[in-house]
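With one protein chain removed, the remaining protein chains of the complex are shown where they sit.
By letter and in written order, the chains are A, B and C; residue numbering begins at 1 in each of them.
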Amino acid sequence: MKITVSKAIGQALHEEMARDSSVIILGEDMGVMGNVFAITQGFRDEFGENRVIDTPISESGFTGIAVGAAMRGLRPVVEWMYDDFITVCLDPVMNQAAKLRYMTGGQVKVPVVFRAPMGAGRRNAGQHSQCLEALFTHIPGLKVVCPSTAADAKGLLKAAIRDDDPVVFLEHKLLYAKKEDIPDGEYVIPLGQADVKRAGKDVTILTWSRQVYFALEAAEELAKEGIDAEVVDLRTLVPLDWETVKASVCKTHNVIVVEEGVLRGGVGAELSAQITSELFDELDSPVGRVAGLNVVSPFSPVLEDAEFPHPADIVAGVKKTLGR
Amino acid sequence: MKITVSKAIGQALHEEMARDSSVIILGEDMGVMGNVFAITQGFRDEFGENRVIDTPISESGFTGIAVGAAMRGLRPVVEWMYDDFITVCLDPVMNQAAKLRYMTGGQVKVPVVFRAPMGAGRRNAGQHSQCLEALFTHIPGLKVVCPSTAADAKGLLKAAIRDDDPVVFLEHKLLYAKKEDIPDGEYVIPLGQADVKRAGKDVTILTWSRQVYFALEAAEELAKEGIDAEVVDLRTLVPLDWETVKASVCKTHNVIVVEEGVLRGGVGAELSAQITSELFDELDSPVGRVAGLNVVSPFSPVLEDAEFPHPADIVAGVKKTLGR
Amino acid sequence: MKQEPRSCNAKWYLEAYERMARIRDFESRAAECFMKSELAGNIHLYMGQEASGVGACMALKDTDFITSTHRGHGHCLAKGARSDLAMAELFGKETGYCKGRGGSMHIVDVELGILGANGIVGAGIPLAAGSALASKIKDDGAVTLTFFGDGASNQGTFHETINMAATWKLPMVFLIENNHYGVSTEIHRITNTDTLAVRAAAYNIPGVTVDGTDVEAVYHAVDAAVEHARAGEGPSIVETLVYRYQGHYCGDPANYRPKEYLSEGKSKDPIDKARAKLLELGVAETEIDALDRKVADEIEAAYTFAKNSPNPDPARVTDYVYSSDNERCVLR
Partner (left out) sequence: MKQEPRSCNAKWYLEAYERMARIRDFESRAAECFMKSELAGNIHLYMGQEASGVGACMALKDTDFITSTHRGHGHCLAKGARSDLAMAELFGKETGYCKGRGGSMHIVDVELGILGANGIVGAGIPLAAGSALASKIKDDGAVTLTFFGDGASNQGTFHETINMAATWKLPMVFLIENNHYGVSTEIHRITNTDTLAVRAAAYNIPGVTVDGTDVEAVYHAVDAAVEHARAGEGPSIVETLVYRYQGHYCGDPANYRPKEYLSEGKSKDPIDKARAKLLELGVAETEIDALDRKVADEIEAAYTFAKNSPNPDPARVTDYVYSSDNERCVLR
């Protein structure tokens, strides 16, 4: 069955709410409106306003409320309307949810999911276009998931909701409308498993979220020039599926990391560092990085398109890495 | 003249306030108490309560106020009592100060300094012990300074205050009491200049803040074993003094990055990625990283000491890199 | 506050009417362009709320300041922003207020005292207090007014800032535009009081609620608050009750609202009201029509200017991140 990514996310939420009465949803415009991306339409009528909660624009407050509720055994799924708004609610995420288990010596579990749309390309300008997964991966105690396909989004979100740790679940806005096949019936995709979206032998492209599609496009381009790229969709950044990364690197001996977010301090830096230090002798070339520029997201379409990677940038990045 | 690092910071603040009436100080307990680390004692009496402002515990509010005041031509120096509290005031830093110049097409300058003590080792536990410089380096629009010595702290803070961009200035708590020589008279150290704190030929240790001292200790240890380490104190992380980094790497051909903050997504990842990609052929070994573990800061002294790098860890890291 | 101010005359009303008409025309054109995909991104329309922004800005001097929101076109134009530069910004052009870098949610003109629209709900409030603090320190006599919505009043920045402003007696005004909705969420579903102005009691400052469709009523309330602030007595809350004609963003069908909301709002249209008042004050219909045409021509010209302006050069995408050392800072 073909459904959109947003619908797949809605299905995951719906199935988990139906399965487990401790799952609740909190966020702005989640109830009456059914979410600004129409993800939870009808949920309030079905599950009641106690479980599908329209909050005021008080992210710090309602995110903290979700964390407190999780300490009491609920499984809240919070939505921030855009991931850029983490700036107004980082404390309950970073200093509370992520740390409570450790600081209490394992006494407490915090099964909360923080969902947020992210990403550029919609001309939403500086404060509504960021990919901030790198920031979250730097916070011990959080798991970080960035799905690309509808099938992955559904299976991973179900796993995230069932997980006993706080999970940041980032959805690319420009994928919501993508229509794709998903498996029939109930399924869950465990966190921490990458997926090789295209097998290849000459170069490994490590990526996630929307850039998976761009990488696949780039791979087709490259194929025309005789370069056979393997596209590894990491899907989960924490925990990282190192086995899959390693296997691919040991096969292709050339790697680039492609991400939409800002280059400096991006996830690509960490992956590059790990791969270089642990697989140095496997590498024929230094790990390449294709990422967003170290700038603020511009509004103007012509500028925005120059700011984050497109398939042609990936093609160029691969060629540079391969010295071609 | 020998003075403590905290005194040197106080001098920089004092000199700049005396020199330029647009410099103001805002933060908790900065006025009547003269700061919890006694940095601004006497300032309120001298400069008046309009320029040395005791704020309520409203970080998001007063940080935003500083940004607004900077847009109006003042040069506010804000203090957060610990850098860990960035969680309650990230928005005015990341979505406002850092982006305003870009989003206004260069119309606006935001000359604000955000000072904060940081770091582990004081047994302050999970929410009062972090080194968060990596987080700030990932935000385009911010400059990031992490001094180690009294002389550097003074000269760099003066430069930060005079800079027209928002600067995050992170001071390690366990350096405050260090007594050191500083130059006589007025001086400024430009942002973006690293300092080779110890010259050496076998391996480059890139580091900053408190780890500079640990690296120097480690270098003495290594010297006993015939390993001649160069210790490069980056001092400023953005802008980065690439020329100095490059020169050192091209001399020693072996590098490790040492940082106190969390390994995953740390500054070391970015440095490793850049060095590897641009100086691949210069490297005799993969770039090593010695950093804090991917855990929450533990309270217990025995655990905390196991969590962040000590000189012995640096010695071990260097030997591993050199294969010895 | 002061005694009841005198009522406004025809000259005043002509000025208010022109500013409101400018906003309405500007946005009607912008909406049209958006629906035709001439504009990218997202725009949040101020239509219906014009009397609030104009009434408030009429009480400010040119040397006073404002901060604004995601729904900022009206505030900026009311404070004197040029429609051509604003339109060009919406088009993402190099000739726009922000050289196309900012777009609809980030219009700034510091010279005119417009410290910026803002995409983060509640973020403009402390920026405004910073401006007021600067005025207090410089003793320049300026007042800063911060516009924000009913929804924004539930952000922590509201509380943190108003507490400091009240305590420090900052020369500023908290102008809450209560259009009853934050996106789809009706204000009484997420707050526990009849009005938002009652919150003033928590900070021991004045707070009033006025009809935000009546430009004169807004003017008088803000004027009193501005005088209070300018006299060194500190901030006030002015809450204007307004109607958001469009959905939250241009294109939002706003199905979450009862039909009566819009019919009620339209029956109180601020521009219709001002026109009626002008006639009452003896201004000739032809004069008003001429003003309408003048504004329409201005907006037509603004549109033409915007449309014909060049895009930014993509090679310059890294400009303006930093004031100094930009190249080095964006390179690595």
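We adopt the following convention: contacts are C-beta pairs under 8 Å (C-beta built on N, C-alpha and C of every residue); 3 or more make two chains touch, one makes a residue touch a chain.
Note that this is a predicted model, so its numbers are computed, not measured.
Trainee: For the full complex, can you list every visible chain touched by the one that's not shown?
Mentor: Contacts of the omitted chain with visible chains: A, B, C.
Trainee: Among C:Gln49, C:Ser135 or C:Asn154, which residue is in touch with the absent chain?
Mentor: In the complete complex, the chain left out is touched by residue C:Asn154.
Trainee: Please pick, from C:Thr193, C:Ser267 or C:Thr304, the residue that touches the omitted chain in the full complex.
Mentor: Answering carefully, the residue with contact to the hidden chain is C:Thr193.
Trainee: Could you tell me which of B:Leu174, B:Ala247 or B:Leu293 touches the chain that is not displayed?
Mentor: Within the whole complex, the residue contacting the unshown chain is B:Leu293.
Trainee: Tell me where the left-out chain touches chain B, residue by residue.
Mentor: 28-29, 32-33, 36, 54-58, 60-61, 84-85, 87-88, 122-128, 264, 293-296, 298-303, 305-307
Trainee: What is the set of chain C residues that contact the non-displayed chain in the whole complex?
Mentor: On the chain C side, contact with the omitted chain comes from 154-160, 163-164, 166-167, 189-193, 198-199, 201-205.
Trainee: For chain A, which residues reach the chain that was dropped from this view?
Mentor: Contacting residues on chain A, toward the hidden partner: 24, 50-51, 55-56, 58, 60-74, 76, 91-92, 95-96, 100-109, 140-141, 143, 163-165, 191-192, 238-240, 242, 274.
One rule holds for everything that comes next: only the chains that are shown with their structure count from here on.
Trainee: Approximately how many whole Å separate the CA-defined centres of chain B and chain C?
Mentor: 39
Trainee: Between chain A and chain C, what is the separation of their C-alpha centroids in Å?
Mentor: That pair's centroid distance is 36 Å.
Trainee: Can you list the chain C residues in contact with two or more other chains?
Mentor: 98, 100-102, 106, 118-120, 156-157, 321, 329-330, 332, in rising order.
Trainee: Two-or-more-chain contact residues of chain B, please, as numbers and ranges.
Mentor: Each of 60, 91, 95, 102-103, 140-141, 238 in chain B touches at least two other chains.
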